[in-house]
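Before we start, here is the structure in question, set down as structure tokens.
This view holds just a subset of the chains, kept in their places.
We call the chains A, B and C, going by the order they appear; numbering starts again at 1 in every chain.
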């Protein structure tokens, strides 16, 4: 079965980001296809590479990044939500005249159409939020 | 065309769980995850609402979320089924669609 | 590709959180995909389409006029739950008169808002393919 997963909260503040990650792992383990994971609202904050690995806890941003690499996942950050909150890739940062970017490997920034298209293409759309 | 309702809010803190019960139709399934897991416990001020819904709907709880909050499975309302993340995935596949009551 | 029924479930008041605004941004994008789009206003979501919203005092953008533009994008199914209004002391008169023009009926102006009971709302929700929750 083909899934699009929507993640609407950032890492740590709400368990939603954890639940989404665990769901995606379990779906992959069962042989399902994750067509796309779309990060919206504060969910865009899952895609930063500037977080610091804690001594005794998970680093969610890195776990998403590693999972994307391992399974060739399409992790899409909404550009409108990202601009409000300060999540940038190198191209967008350059276009906006910013002096740095903070996206982690495995994520890409794109438009809301990617969410709709994902839901059209997929058998199921699952929303994780607050 | 059965639906899986996913609830992640405590029934004591927010109206989302109650609203879910008010909008699920016969034959639907309800899965409690995250803070909603505490709604599975019997003897609470919410238990009767959930039991009423169970007359024509199936109710599940994510075991890991129940355990994290210190609630053992033997305290649950009779008839609630415990699933893990793999079971969560199965529920989304077995139902035609899902709605999250965030 | 087959058309799917998309339902936007709005359950939160505007301005207190960003969900109402960013939900509307998805709805506007969705219009371009020629899917079957509906919006549901349940619980505190009914405040999103309350008339007379004025944000001068809080320094935030008033986006309520955008709901009036949805008809131009052929989005004209806005289901509003009667019980949710009543619990909040509201009636249909407290909502913006959101309209659309029916090109099959000589561009007659018709209301986009459909007041439904909680039981009817349950059936409306059950009849969709994709549920986005905000």
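One rule holds in what follows: a contact is a pair of C-beta atoms (placed from the backbone, for glycine too) under 8 Å apart; a residue touches a chain by one contact, two chains touch by 3 or more.
Since we're looking at a predicted model, the values are computed, not measured.
Recorded composition of the complete complex stands at A x2, B x2, C x2, labels matching the chains displayed.
Quick note on the criterion: only the chains that are shown with their structure count from here on.
Contact count check for A-B and B-C (C-beta pairs in contact): higher for A-B. Distance between chain centres (mean CA atoms), chain B to chain C: 27 Å. Separating the centre of chain A from that of chain B, both taken as means of CA atoms, is a distance of 26 Å. Shared interface positions of chain A, defined as residues touching 2 or more other chains, are 125, 127, 129. Those residues of chain B in touch with two or more other chains are numbered 97-98, 100, 102. Interface residues of chain A facing chain C in the complex, by the touch rule stated above, are 6, 40-41, 80-81, 111-113, 115-117, 119-120, 125, 127, 129. Contact residues of chain B toward chain A in the complex are 6, 8, 33-35, 84-86, 88-90, 92-93, 97-98, 100, 102.
Only residues 1, 3, 8, 15-16, 19, 22-23, 25-27, 29-30, 32, 124-130 of chain A touch chain B when the two sit together in their complex.
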